[in-house]
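Can you read through this structure? Questions will come right after.
Only one protein chain is missing; all other protein chains are in place.
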Amino acid sequence: MDARVKRTGGLIWPEEGVSSAVPYGVFTEQAVYDEEQARIYRGPTWNFIGLAAEVPNPGDFKTTYVGDTPVVMTRDDTGAIHAWVNRCAHRGALVCRELRGNNAAGTYTCVYHQWSFDAAGDLVGVPFRRGLGGKGGYPADFDLKAHGLRKLRVEDYHGVVFATFDANMPGVQDYLGAGGAMDAHLQRIFKDREIEVIGHARQYIPSNWKFYAENTKDPYHASLLHLFHMTFGLYRSSQVGGVKITNGWHTVLFSRSGTDSEAALADTKQSQLRTYQADTYTLDDPSLLRGRQGEWDDDVTLVIMSLMPSLVIQQIQNTLAVRQILPKGRDAFELVWTYFGYKTDDEELRNIRLKQINLIGPAGLISMEDGESSVICQQAVVRDQNDWSCIEMGGRDVQDADHLVTETTIRAFWDHYRALMGY
Amino acid sequence: MDARVKRTGGLIWPEEGVSSAVPYGVFTEQAVYDEEQARIYRGPTWNFIGLAAEVPNPGDFKTTYVGDTPVVMTRDDTGAIHAWVNRCAHRGALVCRELRGNNAAGTYTCVYHQWSFDAAGDLVGVPFRRGLGGKGGYPADFDLKAHGLRKLRVEDYHGVVFATFDANMPGVQDYLGAGGAMDAHLQRIFKDREIEVIGHARQYIPSNWKFYAENTKDPYHASLLHLFHMTFGLYRSSQVGGVKITNGWHTVLFSRSGTDSEAALADTKQSQLRTYQADTYTLDDPSLLRGRQGEWDDDVTLVIMSLMPSLVIQQIQNTLAVRQILPKGRDAFELVWTYFGYKTDDEELRNIRLKQINLIGPAGLISMEDGESSVICQQAVVRDQNDWSCIEMGGRDVQDADHLVTETTIRAFWDHYRALMGY
Amino acid sequence: MDARVKRTGGLIWPEEGVSSAVPYGVFTEQAVYDEEQARIYRGPTWNFIGLAAEVPNPGDFKTTYVGDTPVVMTRDDTGAIHAWVNRCAHRGALVCRELRGNNAAGTYTCVYHQWSFDAAGDLVGVPFRRGLGGKGGYPADFDLKAHGLRKLRVEDYHGVVFATFDANMPGVQDYLGAGGAMDAHLQRIFKDREIEVIGHARQYIPSNWKFYAENTKDPYHASLLHLFHMTFGLYRSSQVGGVKITNGWHTVLFSRSGTDSEAALADTKQSQLRTYQADTYTLDDPSLLRGRQGEWDDDVTLVIMSLMPSLVIQQIQNTLAVRQILPKGRDAFELVWTYFGYKTDDEELRNIRLKQINLIGPAGLISMEDGESSVICQQAVVRDQNDWSCIEMGGRDVQDADHLVTETTIRAFWDHYRALMGY
Amino acid sequence: MSTAVATAPVTTTRQEVEDLIHAYVQCIDDDRLEEWPDFFTDDCVYRVVPRENADAGLPVAVMYCDSKGMLRDRIVALRKANIYAPHFYRHLVSNTRVLGEQGGVIRAQTNYGVFQTLLDGETRVYNTGKYVDQIVRVNGQLRFKEKVCVFDTYRIQTLMVTPI
Amino acid sequence: MSTAVATAPVTTTRQEVEDLIHAYVQCIDDDRLEEWPDFFTDDCVYRVVPRENADAGLPVAVMYCDSKGMLRDRIVALRKANIYAPHFYRHLVSNTRVLGEQGGVIRAQTNYGVFQTLLDGETRVYNTGKYVDQIVRVNGQLRFKEKVCVFDTYRIQTLMVTPI
Partner (left out) sequence: MSTAVATAPVTTTRQEVEDLIHAYVQCIDDDRLEEWPDFFTDDCVYRVVPRENADAGLPVAVMYCDSKGMLRDRIVALRKANIYAPHFYRHLVSNTRVLGEQGGVIRAQTNYGVFQTLLDGETRVYNTGKYVDQIVRVNGQLRFKEKVCVFDTYRIQTLMVTPI
């Protein structure tokens, strides 16, 4: 391929339009990381900040991040959800210092000098504004309105809450592709369903966030890294499934257990893979895999929605979770899991969801391996910033597929990434 | 306001002369930090390195820093105090490797090749200079005088010892403003008094040193962050007090307990502040606050002297301490407390000083909160290097005040900082 | 001296050809570190990667580094040794994830998507290459040969294995100087001897790797830092010994116990050194020093071979070890000790070797001090990147010496370093 | 034992519980994981719960096994199935306290710290927390009927595969 | 207890002191700080001393309370007055040693490590040191007459608010 030098980080990329290779420096250079914060996380993107169910009541709040900028998500007493940068307009202190809580008063008071803001981020009070006993105080022209917190635009889409720094963004539904696969699958899980958060989990992974982005968009690895997927057929490349791409870089990956085509399964067996031990590997207590069948009538048993840049929504058997991806520098990211069920769950189903977390989470018999794969990539690319990866499974183009033997979804990601970054 | 771009760190500052706003990048950029080391800590400033009482005897030494450069303070057998960079002139090893001690021999011998230096930093011995058995050794023209340690100029001002890298500095008294408020208050504590060091404490604070500089110059926060100050009237913005500025950026902040003006106190009560609970909040054992009255006849119960760039001297009730500020990178500093009393203290007074450390120190019921406020500012300004803080309490100008409802002292700091840094 | 500015790190060096001084910034600047990785570790150098005895059998492998690039050393079933960069050609994961082991299958399979490579680093298998059930798979023109691992050239020189990124390097023997002192001393230890690895030890030292390079080339410090050397005469500058330089920067330092010349010893005693307490300092159990005499007929009791950039080979009394120097950033390196003996050792001799590790290793009564000296140099040179060290012992030139009162070997190192780095 | 029991029942019991926990911990640290399930009853419950959830009253655990079989499956997976960085644990346990005994079930609480070493040879604070145990006697041997590990370190470094 | 005491006094006593210290530590780690003062006598002395001062013979402590009231005031301030980052402690204590007993005062020494977790969910070595205790019996219960925490970690991370 031809190649063209790009300024940031001095990286050399394949020619325009070729997304089947990426220079490893994209995972290591500080300049690239900083530019991502500006062009992606604060650029024309909608970033997941939480579930509406995390702040059910007026006064509820939650602290989180957009990229690596600390933000707070609040619900005011009218029920509206707001988000603002968690930095006081006075001299820069964090205004909100807990993970989550309820703020009955409805005002957020900075501890440093007690400037107070309402749920929307507007400045509502300033101590000693007119001085004390006629001395000191703020200038006569001091205007509260001019000193609010930096606000983000917020949209609550079927209970999934997004925020953006970009005033000119279209709505969330347009962003993820109205009526497209992502929209349909998101609605399949959330639309008109009352959800209940059942817990959280956090992993701090010493790897660039984009290695994990590749991982969650990668149907190729799922059979080959995860023995539990392959051996127990929770996911197999030989199953009926596929990938769908919407608005450039959002991707949906889905499959149906027990639908392996004879031919594909035969090919799989031939490959003699470490991860395929269907005949020999068994569980002492199979209750782990005995989920509830047909919770959805489409028999889809696995869906991974990668909604760039910061959200993964999953249904794997009966486990439901959102995963928030928080970059923590060029070589680390945090993965925040929020598990949920439906208010309508019976006790047995709720227990099934809790049990299946043994498969999918920081200690998940499947998903732990995605953390590890991200780490070993970061460790291996310390030098050779201009060596390229090879992303050619399933061809070199970008298009939906009705099978799982492809990396087209990863190519889609890099394609769009380059456009946003100007590479 | 207009704004002008400045090269270092690409920061945008308010127009010349406006100090009521600062771009947050000044707290985050490595380039700014490195330039501070050159232009401030090694520039036209006097840096606190210790109390003369820390090295009372000939041969005593103490290792410390000027900015982030390791230096050693020594007392020679004539009683003179010296300071030199703690880096061997041979191949760069630390010459002095303990916190403090006494060097009876009077020579400082580098462990690596045993070059030895006297208390003044001059090279006095080199092993094998003429070789062994006629072989090897240093060249004939090797000159001991050419290989001394890098010396700093030192001045012991009433027992407070300062050092500078700048050969052309005026004396310490001129530096802090001869006859000005700083000079007067320093002498009030130290002049003709024999002091006794009673102990040390250290805090490592993940925050830029300038957030702490702002904090120690900030009469506004003291009532609003510190419940103990406000509720027990150790300090209240409603008290008789004020701020004085000398030579640009040195500041003195003082107040008198129990002098609250009716009007000011009424205004305070109206403000409904978290920190003011005079009627409801009491101590089970008030002995903590029962200090000795009138130790000084001016009835000043609180003085905070901020002597830039690296020293805070305090009298709060009967606690006496110097705080040395040691920058440890763009996002951390160490705060070294040295507590002292007077040789003339009776046992009761000495015990009062020890007890009041519960108020002022790393675990101080008041001062712990200054560490916290510095940290939450650093955590909040990770991005938006070119957003500005708002430093307008008490107006936008720089001048002494006879009250405590102002940030004029902080504006003074930034004014002078910009001049030194060429911003 | 004149001085000339050099671009990288903005360092100012002495004029061309003068190696008796070095700007301290060479130990602190990131730009210098990165350039070293390119110009030295991946440049025209042979880097030690292990002993052939560490991978005695076909299928054996060991993971290590060249500079800070992870590499794997393997032995194939023909007995040949290979080395390749430990980064999968697919999407960059570490291929080999253990310290060492045996790979019976002979193929190295990446865990991420199970691409498999042979011991030589060639790609031999790719799952789902032709897709599954006719769907997906790699493009028809996908060529396994084009996706091998990045290989290094390898040479096993008398059981000491070296690798290079530079295709045009002459052989190892030419690199270290055929027939020269280094070659002779290396052969003295390894040629026609069957060695046996008896264990490993690792130190992580917060210091730039070049401070340790200076240390291992420094006959001057050995008497002055190490009391055990000097007091017990394991090494003394007054002994018969010398230094030899080959191909610019490789150096051999050797001495013979008990050969101190009267004159030199007299001079030593006069110097009144901390490290010389021959008359007063004794051991309670001298068995530590009671090695086996005359293991080599040349009576050389100490040899330190510094084979740049990454290897030290030592014989001290009867301890035999190789030390691998692994840079871990501008301010840290790891020192990996591999101790060995000969297959022919009797039990007593083997026990002597094990016992003498009390002298030489991470807890070595002598060598621990080399770790410490490296650290205190790094701590002292935080600023003053353009101050210079003084490397003038034994003159200012570079040449072999028949004595140990010199730093000529260190000058040789810097001379060659500057040539490689273009300074 | 009667005498000892009579003279100092609590002391003795703390001793026994400590012996159980020490054996449990050593088994993990010595990498004899195949023996690990035998410290539990057949119908045991084993949960590893982030303090974040415990404090909020949320049920999610990162590991949740409700049978000895599931414990065995965890170990088999760790040995044969899972991909993770090789490592070892070092447990330090302290202040075991017996909180009570009822119907043959002893309730006890113990602080623990797990220090993890990866192949780089560096040791890090990996996980601290407390064991909240329900212990019963099975043929004279103490066994965990329920073991809940509530861990402070709810930001897990990379992943968790080895039991706590 | 007489028998037990007769047969192995030291053992028994170490047991008791450990029980006291374990209860003390658990009280802090479980955030039941309101109960913390009750481990002390009314006229207690509680000092938290940097090793830097202890070794130099200097009297400064970062916390110094000479009455149970002052201990209570510390807790009330922590709950209602002070501003600091939310966090929790995990104590590991070890090798409690009874050094002697005189006039009803037991002198004991114990190593401790405090591991702190902030809201980011990371656990760090916050403070290590030793307890030097003087313990007395108050209506049959052991209580601290004097507790001195000499801590190694004299570079305190940010601040100290929760007792050690």
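A, B, C, D and E are the chain letters, set down in written order, and residue numbers restart from 1 in every chain.
By definition in this document, contacts are C-beta pairs under 8 Å (C-beta built on N, C-alpha and C of every residue); 3 or more make two chains touch, one makes a residue touch a chain.
Computed from a predicted model, the values in this text were never measured in an experiment.
Enquirer: Among the chains present in the display, which ones are touched by the chain that isn't there?
Expert: Those shown chains that the absent chain touches are B, C, D, E.
Enquirer: Of the residues listed, C:39, C:130, C:200 or C:256, which one is in contact with the missing chain?
Expert: Considering all chains, including the one not shown, the answer is C:200.
Enquirer: Could you tell which one of C:80, C:146, C:263 or C:363 touches the chain left off the display?
Expert: Answering carefully, the residue with contact to the hidden chain is C:363.
Enquirer: For the chain left out of this view, which of C:80, C:266 or C:283 touches it?
Expert: If we include the chain that is not displayed, C:283 is the one touching it.
Enquirer: Name every residue on chain D in touch with the hidden partner chain.
Expert: Where chain D meets the chain not shown: residues 1-4, 12, 15, 18-19, 21-23, 25-26, 29, 88, 90-94, 113, 115, 117, 120-125.
Enquirer: Where does chain B touch the missing chain, residue by residue?
Expert: Touch with the absent chain occurs at residues 97-99, 111, 202, 204.
Enquirer: Touching residues of chain E against the unshown chain: what are they?
Expert: Touch set of chain E with respect to the missing chain: 3-4, 7-8, 10-11, 14, 50-52, 92-97, 109, 111-113, 125, 127-130, 152-155.
In the analysis below, only the chains that are shown with their structure count from here on.
Enquirer: Over half of interface residue numbers shared between chain D and chain E means same, under half means different, so which is it?
Expert: Since fewer than half of the residue numbers are used by both chains, the interface counts as different.
Enquirer: Counting in whole Å, what is the centre-to-centre distance of chain B and chain D, each centre being its mean C-alpha position?
Expert: One centre to the other, that is 49 Å.
Enquirer: Would you kindly tell me how far, in whole Å, the mean C-alpha position of chain E lies from that of chain A?
Expert: 44
Enquirer: Would you kindly tell me how far, in whole Å, the mean C-alpha position of chain E lies from that of chain B?
Expert: Computed from C-alpha means, the inter-chain centre distance equals 32 Å.
Enquirer: Counting only residues that touch at least 2 other chains, which ones in chain E make the list?
Expert: 83, 85, 121-122
Enquirer: Where in chain B do residues touch at least two different other chains?
Expert: Residues 225, 369, 372-373, 376 of chain B touch two or more partner chains.
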